[in-house]
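There's a structure below that I have some questions on.
The complex is shown incomplete by one protein chain, all other protein chains being positioned as in the whole.
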């Protein structure tokens, strides 16, 4: 631990509404070098098949994240004391060229990974997770705990299009980025295209927890199973804000009623404790459809929850490394 | 089952935001002839004593219903394969003449009933349910399972006015359209005009389940009782969107805090399985007071839940008829 | 009980949207003389360190309170038959001079207390509770049951500023207005400035119930403890609308996700039965950040819940006084 | 002039956002007795054939009118020094019975007229002007200067309905309330139902000034003609807020692009100087469709402009009476 | 003229808010066969480099177009009596594949052109005009009168991307679809990327009328010049809604203050009289950024203005053909 770690601006001296907004009011860094955890945006929604707008997500999550303070009130974690964290800005994207955008995003995340920092991304639509995984899973497939209303394991769109925000995890499995037996999807719900829509995913070994099962069993039980599934291998966390109920997260492209409360979502995320997180994201925050910044605030708070988990992991790793 | 049943437009080929909006992206039919289930709007709110706007409900429910897909993710029901369903447009109404409007609505629903189709209506304010019942209950009183924050069994308004959205079920009982011993009202809450406001309803035999009892007992228990009350006789389902909490359904005229979550509402509706549904409605969606289409989306999703139940019932009836 | 008590305008004769809005559609009184309970606004938010707007709270709570009816549907309480209640308008404030505003508010509440009426205040930001307590606790410290996302027991701001909406209860304890051993804070959550942020409060004897404990134990258990803590001494009730989840109460300055549902909030407030209430408030309703009047409606309904409790207490006191 | 005239609350002592909102922050009077000018609302929109909501107009116009100050910055008129003015609340209406509502409104205005006060009404939809005219024109037809996007002289609706917000002035002429040769309509525009839609009105002698003619000739020229047409006979002023462009007055039921700017509207109203005004109204402010209170603010400001004109007329009449 | 031409639903019998929304409440046709004028949507915004959302344009323009009536109040034109007009739905698009989308759009418009109908398109972003021109200008370059805040003649984006909503008219000229000497752009304004940003366009022969020149010279003068430039050759009209001021058309992706009023825009469009219109569009209506449907209403009204012009042209052509 070092007092020279980047620290958020003190809201007891500078009001929260003052100054350009960065994630958690952290300093802007030009790269992930010298960081343990890199926060960045991926302002891109070119994989969206219905209501676009997630390209504006990073800026508004930054804006609402200025409400975050420095300490987690339950765990007592002080992430900015445990790890070197900064906002490294937004990755380079291309709003009108899908394949170029995927390449740019992958390159951006790779530079974070190469620098030795854990990437915490703010989307962007869910297709952005695919290039993130390409960068994160370079040395082999990872596991994933995935909070979402949708499985996002569809195959083709409009005949032959491989890449949309409904297909990233089929592609990720096909590309060997995810180990499907170490993938859990939680919160899935809403009408589907066909009774066998999730058959492929299940055949691969993905564990799908529908909302109804969550309601029956509760967060602790579900997350115990989830942690068992991913084990102690490297695991990616993907949080699609549409897992939360549209009344609490209206600013998203594909809302489905009957979702998690934010309280449940926080409980779920806190139960990730012990999972070896190699990267995480909060995606599908779409400000043009948001109300009063509510969805961006939920996204920012979940980002803070994830950050606390990763910061503790960083500190523990450093400490155990130091002990050796 | 037939492949020639009307089918929704495929959103894998035509994006959901494309084209004029119909209920569930179904074809528009000019009448209920040849249909098993007729979806229609009743764009009228002339019985509203406080905040009007439900006249705009059908159009926005259509709009949000374009997010629905073809299959229920829990029951696996594919309604458009089980039954002939179409959008038959909106019934004729009269925005400035209450009695004429009631007569037009009754006539419109009667033509659906006469054609042998089950009417699924989208209001409009709750007074529209009265003429629907006049058409549905022509051969004798029906039962009703009624989700609402309000009992809607008041008597007179402004001295001598019989017809408002607070009185339909008193009128329906007086007219012999409802068998009060087969009526259950669920979700009732909010301040009332007098301690005995519900005395008349209870005296008639109506079972009122206040929100507090629901919270204590849960959906399964309450719905088991509700199903027992209506038995296997013909039953109408009326879903006033204000039974849902105003945070999830702000677009309504008489909001009362402390309502159902959409998740609870879905659970309740799914527990209607086995009830013999002769008609159903979703009412009081008021777009001018809505936020981000949230209430219309809730209404559209509940409509889809109801549709699935009725479609299965249609298929079972057909199948059992065929077996005979 | 008297038929000459002030009564709300009858919405069966005058629609709820008609006429200038007063709290609960009650008559406007020029003072608290002749009243048992005085409803008033404190349109001031000069203690707000982030997003202002609570100065507009009283007017919008009045507006939404026109939806309230005369009788509580669970307890059957008819407050306007049990007690003399009126809207005495807004207290005098000063939008640009903090100390002058605090003095004016204290004077305003003192005149209510001196008149023998119970003050029910609608803020305004939470700093307004400090001068209210100065008036209410003139003869000695009172207990407090406090619903909030935040403890509001911080010390200084911007170096040496004593008075903000984050500090009222530290000041109240320092000034001997609150007996910290008779203070319970319920619903506390959200990131904090330091791990020991609540240490001072706890050291004083304040009982802090974090949201997580509430979720584990439930309303009945928590409120049984709260009632035991305050005992039968004089107790103030402070309801910061940000204790409610931001999806249900977005119109507030410092939203924290994961809050109470309005249903839970109603349950908590109803469990205040038996507490000896010497004053109460609903604060931090900020209309510029509200959506569809949702927060003001929640505030107005909680105000009605509190009013019912106090009215019964008034009637019981009168009755027991009469019996003597 | 008298210092005992009712005066608005001083915003240098009580902030504008404080207290229940009345028109111009004037005292509430229980009747028009002792008044020269009575401000009142008519919260009714039962004649609306498309988007309702004007029933909520009076409350929001009151709300925005709290921004008005005491003196006109161009004419220097101080209306509250020249005349006895108060807010007498809203007239009695009936939201679900059109004919009863018209009768109640007429009775309400009649009591104002009988008391000798000039009625300044805030609607409500434009059908409310018909019963106002029935009260104002009891001793003979009056002239009218009418600002509107629509002529509102249609005949029947839905076959045989005589009374909608599209028909008031045909009815008023048929009933002998308006002298059509002393009627000018200014700002008419938007697509029409048939080329001869305005033929009846023109045949009666009404002068219709289309928006295009206004653009060509300008406010001074048009208003000179308007003043010549009405001459020095008793004249009613009806200001439908939809004469203003929908960007400046979006909160209305039948918007038509290409309307007056508020600046033009103010210029037009100021050029009413010298007209003998026997009553006036501002109608069709529909808050559910409004944005940021913009339409209500425009309506409140036009109401203030009209009030200034009438107050001067009152003072001049009194003065000339005193001189005799 | 024939009474059998498709007619809008009569709003004297069916309220405007009733029924699924089509353009101008016209019947839906399955193709342009048998039509003189085809109204259709192009729900696509894949060329948008900043704020997307125009994909939702057609549905909301349909929605607001239900406010249109049958006759132009200035010209007296009754388009539905002069020409066979219908809504043929939305063209097929592809939300995630730019080149496929362009091909689909071109094919869709070609089928309209081949059927002999004049295409009136509602975008969609401005890149959609490129494939429309490919269909319309098959037999040779056309002229264009183009209302816009931006010239849309940029070259490359992100290095080497040819197709964005900032480049359609450079591409159209390069492809020989537009005769640059017969192109006028009116309303251009806003900060630019470089002093020579418009040099290429001017070098080609395009006449750019900046907003400042319009303010100086006025609509009549500018349009006289515009008509002279396009002469009597075939001319396309492209109306980007961002030519209108953002206060009147906020729902667009690239707002620039200081734009046309809707009144000016109507005047400009009416002055197209005499131009030989071979197709027209209204583009860049972006509902997620719109307020109260204001932009969609402006778009719908301009569409009606264009429709009237084309309908008269159709009638005149038919009449002159018949005369021969």
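General remarks:
Lettered A, B, C, D and E in written order, each chain numbered from 1.
What we mean here is this: a residue touches a chain if its C-beta (ideal position, glycine included) is under 8 Å from a C-beta of that chain, and two chains touch if they have at least 3 such contacts.
For clarity, every value in this text was computed on a predicted model and none was experimentally measured.
Considering the entire complex, the omitted chain makes contact with A, C, D, E. Interface note for the absent chain: among A:31, A:75 or A:92, the touching residue is A:92. The missing chain, though absent from the display, is touched by one residue of E:44, E:80, E:147 or E:289; that residue is E:289.
Within the complete assembly, E:188 is the residue of E:54, E:68, E:145 or E:188 that touches the hidden chain.
For subunit C, the list of residues touching the undisplayed chain reads 45-53, 55-56, 94-98, 100, 157-158, 161, 163-164, 288-289.
Mapped onto subunit D, contacts with the missing chain fall at residues 11-13, 15-17, 67-74, 76, 78, 245, 247-248, 261-263, 266-267, 291-292, 294, 297-298, 301, 304. Residues of subunit E that touch the chain left out of view are 49-51, 157-158, 188-195, 197, 210-212, 215, 245-247, 250-251, 254-259, 261, 289-291.
Convention: only the chains that are shown with their structure count from here on.
In terms of the stated touch criterion, the partners common to subunit A and subunit C are B, listed by label. Checking A-C, A-E or C-D against A-B, more than half of the residue-numbered contact pairs recur only at A-C. For the pair subunit D and subunit E, the distance between C-alpha centroids works out to 38 Å. Counting partners per residue, subunit B has 13, 15, 17, 49-51, 55-56, 95, 157-158, 245, 247, 261, 289, 291 as the residues that reach two or more other chains. In terms of which chains touch, the assembly is arranged in some other way, matching none of the line, ring, star or all-to-all patterns. Inter-chain contacts, as defined above, occur between A-B, A-C, A-E, B-C, B-D, B-E, C-D, D-E.
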